[in-house]
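Apart from one protein chain that is not included, each protein chain of the complex appears where it belongs.
Let's look at chain A:
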Amino acid sequence: MTSALEWNKLKRTGFFPAFLAGGLLAAAAPVVNIGARPESFVNKQDSPAVILMGANWQLMSMLLSFLLIIGACIMYHTEFADNAMQRMDTLPKRPESLFFGKCSVLLVLTAGALVLGGAALWFCGWKWFSADRIFTTEIWKSMGFSFAMFLPLLLCMTAVSSICKNMWISLGIGTICLFMTSILQNGGGILSYLPFMMPMKVYPNLNGAQAVRCLIISCGETAGFGLLEIIYFKIRRNFT
């Protein structure tokens, strides 16, 4: 029921058009990139999935990450803008369920945006690489993997938005962290597992053990942010 309520609250906020436009923009990136200069890609020796993901995923994941940041900010802005949050706090409903309800909406829309992106990559493979069933499987596996990689960012940004009453602060934090990824992306080690870096992981470039490690870290970070948010609500309740 909480998720259904969260969907209703987002009417007329520009949230759904933003996700649709952002998802389409991210999906258009590989089509335009490959369509404009196919000769740069079709003659490469790697598998189509590696070529396509390698050439496009960085831009696509950046756009989708930014979309997620904006989405999380809009969601909590509707709560804070006209003080609706205070009314919610006076109803028999825990703020934790509000938070996880919002996360579930973002989850569905992130999955939708990834499906659009996956479809665009599949189209590129079909059009320029005469790709086969193995490619199709590889692309959808990549999208599934990327969905898991987006989870820590999703929880992290929703948590930041729930803390900052001023949307511009949460948006600023999200944007700065996102730009940091472009500085950090060449460095390996522990920094590559930060929530804002995780969506940049390219599944076809990872071996089995690396992919499993990423999935475990993603699950751990997701659970960690969820737990931190619950602790934050407890602290807020006791110190206001």
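A few points about this structure:
Keep in mind that, in the parts below, a contact is a pair of C-beta atoms (placed from the backbone, for glycine too) under 8 Å apart; a residue touches a chain by one contact, two chains touch by 3 or more; residues count from 1.
Quick note on the criterion: contacts and distances are computed from a predicted model.
Name of the non-displayed chain as stated in its UniProt record, restricted to "ABC transporter ATP-binding protein", "NADH-quinone oxidoreductase subunit NuoB", "Pyridoxal 5'-phosphate synthase subunit PdxT" or "Phosphocarrier protein HPr": "ABC transporter ATP-binding protein". Of the listed residues A:P17, A:P92 or A:G189, the one in contact with the hidden chain in the full complex is A:P92. Touch with the chain that is not drawn comes from one residue among A:A21, A:V42, A:A84 or A:V212, which is A:A84.
Not every partner is drawn; the one left out touches chain A at residues 1, 4-5, 8-9, 11-13, 78, 81-87, 89-93, 237-240.
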